[in-house]
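All protein chains but one are shown in place.
== subunit A ==
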Amino acid sequence: MKAKLTLLLVSIVASVAVLAGCGNDNSGGAGQEFRMNLGAEPPTLDPALMQDQVSSTVMSGLFEGLTRMENGEAVNAMAEDIAVSEDGLKYTVKIRQDAKWSNGDAVTAHDFEYSWKRTLDPNLNPPAPYAYQLYYIKGAEEYNTNAGGTVDQVGVKATDDLTLEIELKNPTPYFKSLLSFYTYYPVNKAVVSANPAWAAEADTYVSNGPFKLSSWAHSDSIDLVPFEDYYDRDSIKLEKVHFVMISDASTESNMYETDELDWSGKPTGSIPVEQLAQLIQDKNPELVSQPQASTYYYNFNNSKKPFNNAKVRKALSMAIDRQAIVDKVSKGNEVPAFAFVPPGIHGVTKDFRDEITTEYFTENADEAKKLLAEGLAEEGMTAMPEFELSYNEGGVHQPVAEAIADMWNKNLGITVKTQTVEWKVFLQNRTSLAYDVARAGWGADYNDPMTYIDMWITGGGNNDTGFSNAEYDALVKEAYSTQDQQARVDAMAKAEQILIGDNMAIMPIFYSSVNTLVKPHVKNVGIDYKGDIDYTRAYIEK
């Protein structure tokens, strides 16, 4: 009996195991299909509520603004013609006649006016976090912030179905590229005003871009298929874009290796840190690496002793070895930074970094030691007190912080406590100046040095260092007041000299880069200066 029973039990166990034995083939994407990882569920696919790269990666296929970016230049998209007044304040836009919504409606100037005013509505449910991207428009800020402005005072008006008139607050040389940004997308007035939750599911979704939303399995996957009535349909070769939402980097890497993905890494996915270092070392042909207009730096708490002293801040900044950090610690093709505005940002005719000095300071441990002593003496201190270097979880933050703390210890003889802080607590501490030195990073919002400069004005919403300098504030104002690009760049370069060269209000560490793994059969996927992906004109060649 014992034997019979054992046989029975063994066969139960075996049958469960047999289930596992059946083969399974992972066939690659069929035909013109492009597959990439979003890393997470997009929080929204409504242009008014967007503020993150996951959403914008999906939306760049679904929507199109008045312009779109092509090789770094803004070209007309929904607009057929954009006329700018001499003072640079008035834009008259003709909408193309063959522009259609995915439900068949024509895209009109009214849709743009409605969309932008909806985003600015302080009582939108819920209010739009990125509404300030529209503050270039006259009256926009006053309306959005309840500062006495009304919706009728907002400088955007559809004078007929195909004409949109825009009035700006200041001359803004990069406004045409801003028009390609997602906050400036139109929405279908009839659809959106009838159903506020229109963007929550695929079947109520209406868009105007090269692709339409064919399915949205929340937290699982999103599929896009070409929109047949898109005006430039002939340029669209892909038959399907498939997004998965995998949060684990090694899972993504396994999927790429087994041909379940055509693209891995930035902007929305990730390559495991150790694996990336190996790929770079092996010069893997599928690894594509390019600079990203993004700066990795440390905030000094300018309001706290002894970090209120410029000499102390300079000493700390000069006492580290940036090349060693990018070569041995972060290991992702980063470039050491000795200024704040990263390469890839336009100056007058060339790259801003090529026109202005690239180094506001040099690394020098001996000089640093001297400066530290002087600075401490000025503050009436004899030795550098032990302080905290805080950073959030993830990425290379911890190893970089430990390396820097070590360099400070070795070169300046000071003791630094490194501390990992949970993300939101970290942000709260940074905003309320409850830190000594804290990690930070800044990526461009638009291609102009201003996106890195105006954040440091006194009391600026993103100035979480306590830095305040009247001359700096005046230079920013000066750059805002003119549309003469040379004068603007000069003012911003002077401002940067004050920020880094004179004050070292923050400590630049490195400029980031975009590292991606791309299957050889994927052609014509673009990565722009800030690391955003453009897959709309991609195709598969096997």
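In this section, a contact is a pair of C-beta atoms (placed from the backbone, for glycine too) under 8 Å apart; a residue touches a chain by one contact, two chains touch by 3 or more; residues count from 1.
To be clear about the criterion, contacts and distances are computed from a predicted model.
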item	value
Chain not displayed: protein name in its UniProt record ("Oligopeptide transport system permease protein", "Alpha-ketoacid dehydrogenase subunit beta", "Carbohydrate ABC transporter membrane protein 2, CUT1 family" or "GNAT family N-acetyltransferase")	"Oligopeptide transport system permease protein"
Sole contact to the chain not displayed, among A:Pro127, A:Gly501 or A:Gly526	A:Pro127
Full-complex contact with the absent chain, from A:Asp81, A:Asp160, A:Asp220 or A:Glu286	A:Asp220
Residue, one of A:Met36, A:Ile137, A:Leu178 or A:Ala199, that touches the chain absent here	A:Ala199
Contact with the hidden chain (one of A:Ala77, A:Val187 or A:Met245)	A:Met245
Residue among A:Asn144, A:Ser317 or A:Thr536 touching the omitted chain	A:Asn144
On subunit A, residues whose C-beta touches the chain left out of the figure	1-2, 5-6, 9-10, 12-13, 16, 19-20, 22-26, 41, 43-44, 46, 49, 51, 122-123, 125-132, 141, 144-147, 196-197, 199-200, 217-221, 244-248, 250-251, 254-255, 257-258, 260, 422-425, 427-429, 431, 440-442, 445, 461-462, 464
